[in-house]
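Yeah, one chain of the complex is gone here, protein chain that is, but the others are all in their spots.
After this line comes subunit A, so read on.
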């Protein structure tokens, strides 16, 4: 409860972690607010179905609040004039102000009477897109901070956020956001592509960093490294160098 998990990918696509957390929390009976900026609803829906969860049904029963970034962007640009009382959550496209997005998150996760869901969860895929859309890095960090206070502290919920990063990246704004988030996360799952390039049996390496040093002064962070292979319905993890192809 009240944990902030950072998903990070380098040289590879870490979205399999997003799909995992989405179906994991839905199956656990949590109320989920999913800010899906990168792909369409049907994309996530198809993958979730393979993992045994129906996003449409979850939406219907009020368990899932799905913000489809691509669709909201089009509505904002090409839709009717917006009503004054209801700013679009993506209005930062023109105003660089992420407050409307935060309001959406807070409103959707605040429990209402009659809600029987266990713990609220905020899931974001992915935060780096906000920078591409004109938000300043400080604004993005403020947004996450506000979300943490609202979701982790006040509502005892969890937050899972995906960011991209690159070695030798020239995108300083992105590096700033990623480094700052790393310092404040309870758990970091870092998916990296193999340094040696593409391999059929090992899709990448994942570093799991449990930030014990955040909670206890003298503790050291626990780092575990595994390699993984993504299959149709699940992901297999194994110790480095011990993939099924080698053994």
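We take it that contacts are C-beta pairs under 8 Å (C-beta built on N, C-alpha and C of every residue); 3 or more make two chains touch, one makes a residue touch a chain; residues count from 1.
Criterion: contacts and distances are computed from a predicted model.
S.K.: Not counting the visible chains, the remaining one has a UniProt entry; which protein name from "Steroid 5-alpha reductase C-terminal domain-containing protein", "Elongator complex protein 4", "Centromere protein M" or "Immediate early response 3-interacting protein 1" does it give?
M.R.: "Elongator complex protein 4"
S.K.: For the full complex, which residue in A:32, A:64 or A:131 touches the chain that was left out?
M.R.: Result: among the candidates, A:131 touches the missing chain.
S.K.: Using the touch rule from the top, list residues of subunit A that touch the missing partner.
M.R.: Spelled out for subunit A, the touching residues are 38-40, 42-43, 69-71, 73-74, 77-78, 93-94, 128-129, 131-134, 164, 166, 169-174.
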